[in-house]
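A single protein chain has been removed from this complex, and every other one stays in its place.
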Amino acid sequence: MTAVIDRKAPIDQVDADPVLDVDGMTVDIRTITGTVRAVNEVSFQARRGETLALLGESGCGKSMTATALVGLLEPVADVVGGTAMLGDVEILNADRKKRREIAGTELAIVFQDALTALNPLYTVGTQLAEPFRIHHGMGAKEAKAKAVELMARVGIPQPETRVNSYPHQFSGGMRQRLLIAMAVALNPSVLIADEPTTALDVTVQAQIMALLRDLRTEYRMAVVLITHDLALVAEEADRVAVMYAGNIVETGSVAEVFAKPKHPYTKGLLNSVPVNARRGDELKSIGGSPPDLHAIPEGCVYQARCPLARDICATKRPTLDSVGATRKAACHFPEEVSPGREED
Amino acid sequence: MSQSECANLLEVRDLRKSFVVAGAGKKMLQALDGISLDLARGETLGLVGESGCGKSTLARTLLMLERPDSGTVRFDGIDPFSLRGKDLLKFRRRVQMVFQDPYASLNARMSAGDIIAEPWRSHKSMYKNKRERDMQVRGLLDIVGLGAKAADKYPQEFSGGQRQRIGIARALALDPDVIICDEPVSALDLSVQAQVLNLLNDLQQQLQISYIFISHDLSVVRHVADRIAVMYLGRIIESGPTEAVFDRPNHPYTAALMSAAPTLDASQRRERILLKGEVPSPLNPPSGCRFRTRCWKATEICATTAPPNALDLEVVGHSAECHHPLLEEGSVLASA
Partner (left out) sequence: MSTQLDLVPVKPTTAIVGEADTAAAKKRGGSKWMRLLANDHVATAAAVVLGLIFLTAIFGPMLVGGLATHIDLDNSNQAPFTLSHGWANVLGTDPLGRSMLARLIVACRTTLSVAIPAVLISAIVGSAIGMWAGYYRGWRETVAMRVADVIMSFPSLLLAVVVLYVFSPSAANIVLVLAITRIPVYLRTARAESAELQSRLFVDAARTFGASARSIIWRHVVPVVLPTLLTVATLDFCYVMLAESSLSFLGIGIQPPDISWGLMVSQGRTYLHTAWWLSFFPGVAIVITTVSATILAAWARIATDPGQRWRLTVPQKRLNRYAKTTKAL
């Protein structure tokens, strides 16, 4: 017998025009000690058939970007600037009615913690049927049949019986599949996955990522993958936007950015992952710690930890400028990060 | 020197531990089903496995927080479970643990200095007076890279990585021979992970501490471990030198695990094997070979007989429990 190999599908046909175009989004949080800028002028584009990764460590603002897009910001956070075009519709400043129209039908989100994202008091069938009943006005029986169909599609065994089970009766991996099922139920254009596999075992993670890939092809979606796992980005994403302290510091295709990063932070991250380091070697870590969002320095946000920092970095904040055909980096000296030649 | 210097620091043979699970009728959960391993001085043993494999129970048993049902543990020749009272207390100094969650493993109401000094309250003979203890606390804080000033601060004032350093300092307080690291960097950011891993490495080189490094992140384990043991449902199904297990896995599960883990280095990537289904419940493990329900190589014999130990011919110390090891030509079955 041979093993089931995950034959990664050939790259989907990617649309030329973005289905989600975020431009200059800014989110502020009101705290006890003053207003904090959690997301600063973030711009990126997602295209159908492509997976864009938002990569960054904790506190960099990637999750807040996602919640701002779907309109689930906490009450103390406000979107204070920027636009986000989902097709023809502007969503950041949309009113409630518009938001409810696009929720699930155009824009969907999968969260990290499946157990808290599912209501423990309702059966899985009820929760999966909900999108159909709300948006397509289906009756209970019809919607339940759709729910069973969905469960089968995402690979849950014996869906006809399990549709009446409760969330806590499923394992972690199964619950995550349920969340994904709920998200793709109405064939959205954009699927945002916020750390979908962080809490899962590695073999289950492989299954979930394979599922996401299949669904992306089948539904012609754009996937925005939010994660801190560099290896996951390397294997699953097509394009990447690296975030630090609320700013996007580099964008580009994954292959290019990981091979020749043009921002010191990206390079630092790549170095600190124990990939090629031999046993016993010291890992090249990034010194210092992320900046306090209350006290972001003038100039570049990364200057305190950057090995290339100079005077200009303390006074002038670099903008996200083009450093290649499809690449951008927010650094005054991108060429010094990775010189033209290929690194060893 | 004593004869124990030559032998392994830690020898575990056929360790078994089960728990009673409340439910309809008393069900037994066999958390450890015959674990055997060796650990030498100054060596790092990596323990990998997915949820429910029993690695936490193994860690707790080695820390003498749980008493095994059967099997032997020999620490420098002595069986710690046969000790009582003061002898047991003295023995506890030799094995310590660094916990996974830097937020939950420190009591938020104690200052960092108190947390580090806490072990000495149970071992009063180590340092005679407060001055000595304070000096030692400062020394430990320096060793882990936090300033001496940190002693008066409370855990909330530290970041996750710094809290983990406090945890490491606390583990060092009793001058142990073995430190069990239970996912010490999983909850930390990438840049901080590297710092803590470097620290652990430095400490091992200076102080000759042995580590049992439990982690689900295979790239981290590959970097830190000399030898690896792969656990599945309470048994070690493959063990051996790190490179051998990673590059030439002999057990199908190991192969699937290695292939499933995403890696940055494209040259290390292999075809990803997708396993069927999920890990069976430890309450009801499959008969014979416990991996057979998800294994593509399973045959009838796998359901009836427990798999024997298959030794890798090329690499000493590399073995896997399988009826149909992957290196079929390159391995030989150990005599029962």
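A and B are the chain letters, set down in written order, and residue numbers restart from 1 in every chain.
Here is the rule we go by: a contact is a pair of C-beta atoms (placed from the backbone, for glycine too) under 8 Å apart; a residue touches a chain by one contact, two chains touch by 3 or more.
Just so it is clear, the model here is predicted, and its values are computed rather than measured.
Among B:Ser36, B:Asn198 or B:Gln268, the one in contact with the hidden chain is B:Asn198. Residue A:Arg96 is the one among A:Arg96, A:Lys141 or A:His168 that touches the chain missing from this view.
For chain B, the list of residues touching the undisplayed chain reads 60, 63-65, 88-89, 92-93, 95-97, 99, 101, 104-110, 118-119, 121-123, 135-136, 139-140, 142-147, 149-150, 152-154, 156-158, 161-162, 165, 170, 172, 174-175, 177, 195-196, 198-199, 202, 206-208.
Keep in mind that, in the parts below, only the chains that are shown with their structure count from here on.
Residues of chain B touching chain A in their complex: 50-51, 159, 161, 189-195, 197-198, 201, 216, 218-220, 222-226, 242, 252, 255-257, 259-266, 268-269, 271-279, 296-298.
On the side of chain A, the complex with chain B involves touching residues 1-6, 8, 57-58, 157, 171-174, 201-207, 210, 228-232, 234-236, 258, 268-270, 272-277, 279-286, 289-290.
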